[in-house]
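Okay, handing you the structure first.
Missing here: one protein chain of the complex. Every other protein chain is in place.
As written, the chains take the letters A and B, and residue 1 is the first residue of each chain.
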Amino acid sequence: MTGLVGAVAQVVVVAVGSPLLVGLMRKIRARLEGRVGAGVLQTWRDLRKLCRKEAISPHGTGWVFRMAPLVLAGTALVVASVVPLVTTQSPMDGVADLFAVAALLALGSVALALGGLDTGTAFGGMGASREVTLLALVEPTILLSVFALSVRVGSTNLGEIVTAAVHDPMAVISPVSLLAAVALGVVTIAETGRIPVDNPSTHLELTMIHEAMVLEYAGPDLALIEWASGMRLFVLLGLLAGLFAPWGIATAGAGPVAVVLALVVLVFKVAVLGAGLAAGEVFMAKLRLFRIPELLAGSFMLALLAVAASYFLA
Amino acid sequence: MNAAGASLLSALGLCLVSALAGATAPRRVRPLLAGLGTACAGAAAAAAGVAALAGQSWSAWLPGVLPLAGARLALDPLGGMFVAVTGAVAVCAAVYGIGYAKHGVDGRVTQATLPLFLGAMLLVPVAASVSTLLVAWELMAVTSLLLVLAEHARRPAVAEAGLWYAVMTHLGFAAIVAGMAGFAAGAAGESFEQLRAATLSPAVRDAVFVATLAGFASKAGIVPLHVWLARAHPEAPSPVSALMSAAMVNMGVYGIVRVGLDLLRGGPSWWWLVVLAMGALSALFGILQAAVASDLKRLLGYSTTENMGLVLIGVGAAGFFASCGDKELAGLALVAALLHVVNHAGFKTLLFLAAGSVLRATGTRDLDALGGLRGRMPYTTALFAVGALAASALPPGNGFVSEWLLLQSLIHALPTSGVAGAVTMPPAVGVIALSAGLAIATFVKAFGVGFLARARTPAAGRAAESPPTMICGMALAAACCVALALAPAAVLPALSHLVAVLLPGHEAVGGVVTLRLADVQGTMSPLLIAAALAVAAALLLGSVRLVARRARRPARLWDCGAGPMTPRMEYTATSFAEPLQRVFDNVLAPESDLAVTPTKESAYLVESIHYRARIPDRIERRLYDPVLAAAASIGRGATRLANGSIHRYLAYGFYALTGVLLVLAVVW
Partner (left out) sequence: MSDSVYMPLLDLACGAFLLAGVLVLWRRDLAAIVRLFALQGAALAALVIVLAAHEGSAGLAAAGVAVGGLRAGLLPHLMRRALVAGGEGQESRPLVNVATSLLVAAVLAMVAYDASQPLVRLTPTPATQAVPVALTVLLVGFFVLVTRRRALSQVVGFLLMDNAITATAFLTAGGVPLVVELGVSLDVLLAVLVLQVLTLRMRAAFGGTDLDELRELRD
């Protein structure tokens, strides 16, 4: 029962909290750059405004263009409901597999890339091409990190990995965990399109990846995409926190108090990670597109070393 | 005779009848008769295969069919699986072929050969003696060669592809003959039962395995023996491409499993590490070439190499685990590999048939010249999307299920398989992951550039939807894909059972809605993923409808205020793949040449610029071209021996004969 309640609670927290997270990160960035910046609630106001505008079907686009935002947001919602952010007892145990979660996130990116291609503009094609290139290069890192994390537990089920980490907190500071954490951190940055891989606030066409794909979307479609991007960021940061700092997550047999506590801890952890990410971005520039493979090769190597370390130091 | 045997024999009979119909019926009804007959044969074969998977076994000895030894046939679960897959692919391709035949492939030879090709493919997995296997194998090679050459009069590339295919397939056949003949010589006889019972020295076993591996791998299109595949599969008529790419390549996998795991009963771990390494190399190289290909059917051909590579990773891992003594994990890996064979057959049939539809409607396979088919060919587009989803191994496609199983078997390898496993498995997982990622890029390109946006050429703009029979053939394949994606539990128990017989152990995968691995922890529910996605999307759609105040409106594309955008401004397949090409520049070694012609008046004014870029198959360049050049130079040298005098030629024969006799006289 707590599993179901926890799952619903975490979906609600992710859905409501992700625009706030984006708002918080923008605020921190503005402050560090010496600006006042808009309030934390500004992202929600933007979404409300977008919903009141009309959606647009540009000439020459079809069902793929219209369905892409739905699929993107749908995958984000499903992932938000199975990842152990609040509770490890997801009622949808059959989806809570790390491979499945990675594949679902990839499905969302693919939907958006096809939406970009469907417009037939050079921007859409450019964004889609870059997005899938990065997606292809990120995939090995994700799967090898999964491998590294699963060695200790003997399973790729997220609930089981996090439960094992909760019960054995010392294991979290092992080299395996640290290497995998760095690798997954790079992956998170790449998947959510943050600096140095992509710049979410860029308006220079030549450097855009994510923004180039969504150029033709407007109104509720755009709101859905922005919201889904925020959710992906929230979920991935929450997952990172859950895998490497699992304290506070409600495990099997926990009562309602534990779930509430877990919610509070989750919000705190994600806010801290988000703030750290935003602060880090201030000091970094976006990498050239063709330097990104170096970054991803590095993260792949870290993931491979994490796997290797799990037997080096076993 | 039981149901399995009866339906297998009726399938073979129907193949002969349809071949007769194809050879004799008048042109008007020829495709219909031959196609229906082949489809029925395929359905009967599928039924036979399913019956064999369900546990019915059947065997027969037909002494009069082949000289000396007679033909020996036996249907067991392993063979049954391949018979079922081949039959199902044939049903889709034959129904599709009825409509496609008007596209210039309704000649007598083609229509009569297609059913024979199916019959040969059905005979390979049921052959139960060396001679039967070899005859069926050669029949399959010859009939498929005739089919590849069907359109030789129209395109010169077909003849070249046919030549490559003929040479490669016969070299492979020679390797198989050598291996199997050596095996039969070492054993007391040539039937498979005698081979199983034989005790051979390790050196002979190694030689048999290596020789047959080379032959079977060349049929499966495994790197570095893949060069024929990327030529022959695109040049064959599309239903034939589907049969070759979805059914015939499987026979290579069948051969490796049959000889390596069944007849030789497993072997030392280095055999299987070699298989695994070949698989990994094929997976990466195949998908990398596919990712940068702009010819739709060539792309699909390279994707076949990739998928067969993934299957061989599974087979290699299975053999390796078995040699380490871990039967449970070996069973899981083999189930994953066989499930991937089934899944690949499903989506590759669909994709090749859809590519054929596009070719029929537009006359081109070049993705750079396509686009905008979504509006004009809605069914083909939707069906291709289903296939592309499966091929990119994303949920809720069927490719995802088998790749998930494969990954699960590899990541649980650590405790038992020692240092070799510890060093091999992480890179193998990395290879699968990278090939999955590149497959996503490949099929986003194929679908997004080929079918979406606007037509890049007038030919693509005039495309019309295919006739109902063709759509029906594709829809059948798509239905199989969807069924395999949502309910893999329908086939997994049978596969687990078959593997449990092959590698003695218990069944590796169970569960109905949620797949559960028997010996290691792991659960995944493809149905639940699909349902959750559907519910989430419906919820979102409902809430967007609820909050959105204003209706959707058509609008101009954002053109930077510079007037309407033309199709020439669209991203092409080549430009789409350019970042990947640059990232993998060292591996792909693309070639480009730039010719600048200045005007007559001044060297500084440019009249025209000619730029040409191509990405050759690097293995072909490095490995085959030197061999071909050497062969050509030997041939040129040998022309001096032939000066045109008939006496001289006869003298050569005379010298050779007497020389041999002399040698024999001296040696004995």
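Everything below uses one rule, namely that a residue touches a chain if its C-beta (ideal position, glycine included) is under 8 Å from a C-beta of that chain, and two chains touch if they have at least 3 such contacts.
This is a predicted model, so every value here is computed, not measured.
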| item | value |
| --- | --- |
| Which of B:34, B:122 or B:422 contacts the chain that the document leaves out | B:422 |
| For chain B, the residues touching the chain missing from this view | 419, 422-423, 426-427, 583, 586 |
| Hidden partner interface residues of chain A, rising order | 170-171, 173-175, 178-179, 182, 293-294, 296-298, 300-302, 304-305, 308-309, 311-314 |
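Note that only the chains that are shown with their structure count from here on.
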| item | value |
| --- | --- |
| CA centroid of chain A to CA centroid of chain B, Å | 36 |
| Residue numbers on chain A that touch chain B, as the complex places them | 51-60, 62-64, 70-71, 73-75, 77-78, 81-82, 92-95, 97, 99-100, 103-104, 106-107, 110, 113-114, 117-126, 128-130, 132-133, 135-140, 142-144, 146-147, 150-151, 153-157, 160, 215-216, 219-220, 224, 289-290, 293, 300, 304, 307-308, 310-311 |
| Residue ranges of chain B touching chain A (in the complex, touch as defined) | 291, 371-372, 374-375, 392-395, 400, 404, 407-408, 411-412, 414, 422, 426-427, 429-430, 432-434, 436-438, 440-441, 444-445, 447-449, 452-454, 513-515, 520-525, 528-529, 532-533, 536-537, 539-541, 544, 547-559, 565, 567, 569-571, 575-580, 582-583 |
